[in-house]
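Removed: one protein chain of the complex. Kept in place: all other protein chains.
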C-alpha cells in the first residue's frame, strides 16, 4: 500500500511537469535554465527526493524566430519519490513507436 | 504491482488536470462546458474508466470583469483507473487545513 | 491610441489561449467540446466581441493510445476586440514556412 502511494505521488509529479511546461518558449539560449527551473518545481513537491529534467538539444528545431515551443517529443524527466520508506522511480520519455510521451515506473 | 501501476496512472491524470487547467478563465457562464471539457480530457487518457470534475460555483469570486482564473481552491476531481483488472480511485480536493490541493487514493 | 489598446487586448487573448491550452489531450472524440470551451474562455475576457477556435481534424495524428496533445501546428483562432469603439481582428495560424504559430492583426 505504501508502494501504491509512492507510485501515485510519482505519477502526479510527471503529469504535472508535462502539462505545466509543454508550450513554453525554448531555444539553446534558455534550455539550461528551463531544465533547472523545472527540476526545482519537481523537488518542491511532497516526497520527491531526486529529480532530473532533460530537453533534447539535438531535436530542438527552432522556427525562423530562433526558438520553438517545448513539445512532448523533446522532453525527458526522471523522478524518485519516497513515501514512508517506500521508494519509486518513474520516468517520462518520448516513445517513437507509440508516438507518445510515455511515463512509466522503473524497477517495480 | 498492478496496483502500483494503477495508482501511478491515476496520479498522472490528476497532476495533468491541475497543471493544464489552473489559470483558465472561468465564470458561471462557462463553468459547465469547462467541467465537461476537462472530463473529456481525463477520459481520453489510458486506463481511465470514470472521470468527474467539479468547479465550486459558490466559491467563484469573479473580478470586476465578470470572471476569474481557475484557482486550486475551487477545483475538485475524481478519477477511476483500471490497469489490467486492478482498480484505483483517486480524488483531488482543496484541503483548507493544509492550504493545499490534496490528491489522494481512496479505499486502498 | 485606442487602436493600440485594442491591439494590445487582442494580443493578450491569443497569447493566453495558446499557452493555456497547448498540451491538452485531444482526439476526434473531444475536439468539438474543446473548441467550444476554448471559445468560451476567449469570450469571457474583456473587450472580446467575437471568438472562434479551430483544431484541425485532418492533422490530428493520434498516438497508439488514441489521442494526442494539442500542438501548435493544429490550432487556429480568431478574435475580434472592441475597445471604446475601436475594433481589431487578430488571428493565430500555423505558418509552415516560418515553422511558427503566427499571430497577426488583420485589416489594420
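Side notes on the structure shown:
Chains here go by letter, A, B and C, matching the order in which they are written, and residues are numbered from 1 within each.
In the analysis below, contacts are C-beta pairs under 8 Å (C-beta built on N, C-alpha and C of every residue); 3 or more make two chains touch, one makes a residue touch a chain.
Please read these numbers as outputs of a predicted model, since none were measured by experiment.
For the chain excluded from display, the touched partners among the shown chains of the whole complex are A, B, C. When the whole complex is considered, the residue among C:13, C:43 or C:78 that touches the unshown chain is C:13.
Contact residues of subunit B toward the unshown chain are 18-19, 22-24, 61-65, 68-69, 71-72, 97-101. With the whole complex as reference, residues 1, 3-20, 88, 90, 103, 105, 108 of subunit C touch the missing chain. With the whole complex as reference, residues 16, 20, 23-27, 29-30, 33-34, 36-37, 40-41, 43-46, 65-67 of subunit A touch the missing chain.
Note that only the chains that are shown with their structure count from here on.
Interface subunit A/subunit B: over half of the residue numbers present appear on both copies, so the contact uses mostly the same residues. Inter-chain spacing, taken between the CA centroids of subunit B and subunit C, is 24 Å. Note on chain placement: the centre of subunit A and the centre of subunit C lie 26 Å apart, centres being C-alpha means.
Each chain gets one centre point, the mean of its Cα atoms, and the points for subunit A and subunit B are 20 Å apart. Among the residues of subunit A, those touching two or more other chains are numbered 18-19.
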